[in-house]
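One structure is given here, and the rest of the page talks about it.
A protein chain is absent from this complex, but the other protein chains hold their places.
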Amino acid sequence: MSESDKKIDIDYVAQLARLELSDNDKEKLSGQLNDILVYFEKLNSVDVDGIEPMAHAHKVDNVWREGDELGPVFPKEVLKAMAPESRDDQVVVPKVVE
Amino acid sequence: MKYEVVIGLEIHVQIKTKTKMFTAAPYHYGAEPNTLTDAVVLGLPGTLPVLNYEAIERCAKLGLMLGCEIAEVCKWDRKNYFYPDSPKNYQLTQNEQPLCIGGSVEIELPGAARNIQGEHRWVQLNRIHLEEDPGKLSHTAFDTLVDFNRAGVPLAEIVTEPDLYSSEEAVAFLNALRNLIVYTGISDCDMEKGQMRCDANVSLRLKGSEVLGTRTEMKNLNSISNVKASIEYEIKRQAKILDANESVIQETRRWDASKNTSFSLRSKEEAHDYRYFPDPDLMPVSMDRNRVDTMKKALSERPFDRQRRYQEKYSLPYTITSVLCADRELSDFFELALNYYDAPKAIANYIVNDLLRELSAHSEVGDSALSISDTKMKAESIAELVEVVESGLISKQIAKEVFTEMFVSGESPKVIIEKKDLSQNNDDSAIEALCLDAIANNPKAVAQYKEGNAKAINALKGPIMKATKGKANPATLDALLQKLIQASE
Partner (left out) sequence: MTDLFYSDISTLNKGLDSKSFSAVELMQSVIDRTDAVEAKINAFVDRDIEDALKQARASDERRARGENLGAFDGIPVGIKDILAVKDQSLRCASKVLEGYRSPYDATCITKLRNAGAVIWGRLNMDEFAMGSSTENSAYGVTANPWNLECIPGGSSGGSAAAVSAGEAIVSLGTDTGGSIRQPAALCGVVGMKPTYGLISRYGLVAFASSLDQVGPLSRSVKDSALLLEAITGHDPLDSTSLNQAKVDYSSALDATAKKKTLGVPKEFFQEGIDPEIKEAIEKAIDWYRSEGYAIEEISLPHSELCVPVYYIIATAEASSNLARFDGVRYSHRSKDAENILELFSKSRGEGFGEEVKRRIILGTYVLSSGYYDAYYLRAQKVRSLIRQDFEQAFTKVDAIITPTTPTPAFKRGEKSDDPLAMYLNDIYTISVNLAGLPALSLPVGMTQNNLPIGMQVIGKAFGEADILSIAHDFEINHGYKDMRPQI
């Protein structure tokens, strides 16, 4: 990867992460993150051909719930009490334009 | 048109389980908002998903019905995007290693006429994977409301290859798929209830070209007629662009059924960077091979296979089998009735004509048609009805009356006949007297009959049937009248 490829497009990434950053934050973060990415280059020093990626600490499979048996539900008041805004037992958000 | 359309479909089907995909909270359609939630459904801090094995097994069963290969190992990925109906702002899905691979669906293209069977073809599938449904948004004039009841319902996403070549084929595919899924009992596929949803990828290419054109993805197709209309609209739109030597933009479009038009969802474009990665909270699934083999052996008959069997074994016509096999309950009922009395044609006729008529007549306005299980109708009653008609106990005419009564009361035909005294009047001397009366009162008709007009005899039958309340055996009556007319003068 060339130097320019490594530069984080902070506006794009912040948009993807739905995270509003001040211009100050962006500048500071860009510098710090680019340093960190340079440090990450260490990973290129090792040959990983044929190495299995490790997504879990242990190799276990087929962990599931059997029987499809009903569990408890929350009374609707639980959500109502925690939601920043609600109406008619539903959570209110600004109008979503699809 | 100089272009050929190529269509691929992505169909989301809600799997009918009692509990959700990753937690034991229940789901059923039509509940009060936010009454089917728990900590996992709401994505509360600290919660973790646990797979519902029932959803996996049902999806595997669907895959086997569609001829898919069941993966040795399937895994779970996170699809990251922000949306207010998504409690975790990532969807648990299977991106890299889905449960079902490949497969195909048999479809029937429209025939030359309604009563003529169309050509059959197999449409190739790419995969079927499992994922979780998001919640439901409803929009008011000034804001949006979120109900999380639906969040976490298991969804099977069926992805076809770009292997459909007209809007009619897309419709045929959806009908065949829906019928097949309903047959398996995996989902009711009621599109109005959101149990089945469809996205369509549409592209055009010059006829004869092997290369796929740029496609657009049509979203929000919540009825089969919407699928058809939106594809037809998109074909025209793209053809116009290509005719003007411009290029189609790859984009997501939303179908607006009320305006019969689609519009671009540019806002969704940047969100396509879904940052998929393996979910660290869920372990891979490797279906037990013996279990898969057992499931394979226990698969139910596919609807088209059943239809072919009826046509070959029972010589039933397409017009009957296409109705009978479009509904598993009807055809199961048919087979059950056959166990009691082996008269396939007559039984099929009663089911397709009388039973369906009664079912729709007794349905509430606006509701979907009644199903047999909602009624008191029994398969052995239909069999018995056919038997009593064939044995001459009652006429076909009377049988209709018995059928109506049987549908309402659930009583057997023999009980009804007995109770209402409907058995055919075979008292020859009484009928002979009526016949002689009729001959004497209708000299004109008698004369016409004698001159060779065979139908003229019907004018004599009417008053006799009326006098016997329809209980005279028509065959006996016919023979008797002929004999008496010959004998007169």
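For clarity, chains are labelled A and B in written order, and residue numbers in each chain start from 1.
Operating definition for what follows: a contact is a pair of C-beta atoms (placed from the backbone, for glycine too) under 8 Å apart; a residue touches a chain by one contact, two chains touch by 3 or more.
Please read all numbers here as calculations on a predicted model, not as lab measurements.
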Which of the displayed chains are touched by the chain that has been omitted? A, B
Return the single residue from B:Val6, B:Leu221, B:Met283 or B:Val389 that touches the missing chain. B:Met283
For subunit A, which residues lie in contact with the unshown chain of the complex? 1, 8, 10, 12-21, 25, 29, 32-33, 35-36, 39-40, 42-43, 45-46, 48, 51-58, 60, 63-65, 74, 78-79, 82-85, 91, 93-97
Even though one chain is hidden, which residues of subunit B still touch it in the full complex? 39, 42-51, 78, 80, 82, 84, 87-90, 144, 146, 148, 273, 275-277, 280-283
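The working rule: only the chains that are shown with their structure count from here on.
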At what distance in angstrom does the C-alpha mean of subunit B lie from that of subunit A? 41
Hey, which residues of subunit A end up touching subunit B in the complex? 15-16, 18, 55-56, 60-76, 78-80, 87-98
Which part of subunit B faces subunit A closely enough to touch in the complex? 17-19, 23-26, 32-39, 42, 50-54, 56, 73, 82, 84, 89, 137-140, 142-148, 220, 254, 265, 267, 270, 273, 275, 278, 280, 282-286
